[in-house]
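Below is a structure I'd like to ask you about.
What you see is the complex with one protein chain gone and the rest in place.
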Amino acid sequence: MIILVGISAITFFLARVAPSDPAALWVGIHARAEQIEKARIELGLDKPLYVQYYIYMRDLIGGDWGTSYRTRRPVIDDIRNYLPASMELAIAGQIIAITIGIPLGVIAASRKDTMTDHASRVLAIAALSVPVFWIGILLQILFARTLGILPIEGRLDLSVAMTHPIQKITGFFLIDSLLTGNWIAFTDALKHIILPAIALASYSTGLSLRMTRSTMIEVLREKYLKTARAFGLPENQVRFKYALKNAVVPTLMVLGISFSWSLTGAFLVEVIFNWPGLGTYVWRAILAVDYPVIVGIAIIAALIVLLTNLILDLAQAWIDPRVRL
Amino acid sequence: MSGMSPPLLSVQDLRVDFDTYDGVVKALESVTLEILDGEVFGLVGETGCGKSVTALSIMRLIPENGKIVEGKILFRAEDWLSKTEEEMRKLRGGKISMIFQDPTVSLNPVFTVGQQIIDVIMIHQHVGKEEATTRASEAFKLVALADPDKALKLYPHELSGGMQQRVMIAMALSSNPDMLIADEPTSSVDVTIQAQLLRRLLEIKSARKLAILLITHSMGIVAETCDKVGVMYAGNVVELGPMRDVLKDPLHPYTKGLLEAIPTPRSRGKRLSIVKGTIPDLINRPLGCAFHPRCSYAMEICRAERPAAVNLGSGRRVACHLVKR
Partner (left out) sequence: MSDLSVSVEAREKREARFREIRLTLHILTRNPLSVVSIVIFAFLFFLAAFAPWVAPYPDAYQGVPHVPDRYLPPSLGHLFGTDYLGRDILSLIIFGTRLSLLAGFTIVAIAVGIGWPLGVIAGYVGGRIDDIIMRTTDMFLAFPSLVLALVIAFALGPSLINSMIAISVAWWPWYTRLARADAASLRERTFVEASKAVGLGDWTIMRRHILPNTMAPIVVQATMDLGTAILAEAGLSFLGLGAQPPTPEWGLMISMGRSVTFSAWWYATFPGIFIFITAMAFNLFGDGLREALDPRLRRIRGG
């Protein structure tokens, strides 16, 4: 709880330090001096900082997150609009990362010090070293431009959105189109999400691979596996039943960290692929010195991270009998 | 051996090397011993003398960087060194079982003890889960675990050290093996529990005609529980014989030292005697008898030549230049 307050405070004050005048932006370029002044009073920017903060927090708790200076809509609504897009991308990226990273990590650990293991490690490090924004651009050049098989940016083709609009159930294009049998939209949405998801997944894949590998190595070394073998349990059972369950818990921790990182990456990826999510939203907000949005997003980001960690903690407690809440 | 039935286990001239970063560690130089059916054999020596390695070699569980260079291991006259890994796996926990020193790390923390012993029973006795559960409960009863059915559902960390060790023993004996190897089974529990465990073990042994290879650094334990004793030093069996004979008349200087080091009520108020010095470098073994630097009876020949084991009749054997007959 305190953490949230702290974060909001930091972001709040930080944003205001920025050398830009939101009042001017609010009113527009052609405004006259007194209009700007009037706007400033309206927006409450003339009051001392701590008063502004107090007003903000008061409204926040009441459910009013302020109105975006740029879009003129309540921040909450904007967030609600853009959140699903970001979530969909983030989750897609994570799924890719886990499907590649974890199995490879397990294999690398069981073949420690062989060629396979070394290759995996190099692969993991490579994935961790790739600049997210660069790989995004590269993918665009390769698949969109040169090969022309995938779209450059965006979430859905305009033409498809017009002719086969997706019914909004969850806000996730992929799920919604599937649920309503809207195949055309589904394939289109899929085509659009592949490249950004891959770009986003790169770092997380490296992370998952590396951490799964070291976790498995530790687990495989544990004495209770020696005991299991001493009692004649077959190797398969030893590895997959006995070892794996112990590895699950640290792996969940990996997921948590991986997810936080992908929030960062999501930001860059959205900007490059023009993905209509929170990343792009907050990017434009930063450029426009849109205070309420910046602070609002900061809080949301922190909330998401905290929530994810909480879920992971719960999962841990459920699997590992030694962990007590 | 003088008209008796063939020994259950016969180890002959076993030599084991380990490949390490610092060089090749010659852990076992030449180990020879025999254990008869239903006999309690104590293998005693200080840390690093190779007793655990001997046990692990019998079970074929030595770590990857170790190699059995030469020697024979015969179980019921069958050559075990030529068996495949799969054949050995079936024997482990079935015909021969091993329990280890620290039960807390030997049991898998994320499964109940019941699940673990049931797994072992199912593998070796080829029965279904229900039948296995019944047998598991019986095994727990055998080791005098209070409330066996309830114990099945507990996790290792919910049991005390003594109870955990009982679980291990139950697992080891569940499929009625011919021999049990116990590697320092009581070193991690306190003295009272230690006495209880050993007593229980001996009771079981008598009831089932179970041979036990008891590995320990405590001469005191061996003196109280074993029929036969083998004293190991730096990878060799330096003295071997029936417990009473060796106790009464120890021939090897090391054996003498070990016996003298046992504190008795008589030693109260006096300085405890010790065997001075430390074990030799196992990578660059010195010439001659490995014990000679610490031996108060060392002669010229001890420095130059390694003493061969000499059979003295009625089951006694010594490897020392002092004894030549």
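Each chain carries a letter (A and B) given by its place in the written order, and its residues are counted from 1.
Following the convention adopted for this analysis, a contact is a pair of C-beta atoms (placed from the backbone, for glycine too) under 8 Å apart; a residue touches a chain by one contact, two chains touch by 3 or more.
All values derive from a computational prediction rather than experimental measurement.
Visitor: Using the definition of touch stated at the top, determine which of B:20, B:278 or B:311 touches the missing chain.
Guide: Spelled out, the listed residue whose C-beta touches the missing chain is B:20.
Visitor: If the hidden chain were put back, which residues of chain A would touch it?
Guide: Answer for chain A: residues 2-3, 6-7, 10-11, 14-15, 17-19, 118, 121-122, 125-126, 128-135, 137-138, 140-141, 145, 221, 260-261, 263-264, 267-268, 271-272, 283, 286, 294, 298, 301-302, 305-306 touch the chain left out.
Throughout what follows, only the chains that are shown with their structure count from here on.
Visitor: Cα centroid separation between chain A and chain B, in whole Å?
Guide: Inter-chain centre distance comes to 56 Å.
Visitor: Any idea which chain A residues touch chain B in the complex?
Guide: Residue positions touching the partner: 222-235, 237, 242, 245-246, 319-322.
Visitor: Hey, which residues of chain B end up touching chain A in the complex?
Guide: 59, 61, 89-94, 97-98, 100, 102, 105-111, 116, 119-120, 123-124, 155, 157, 168, 171-172
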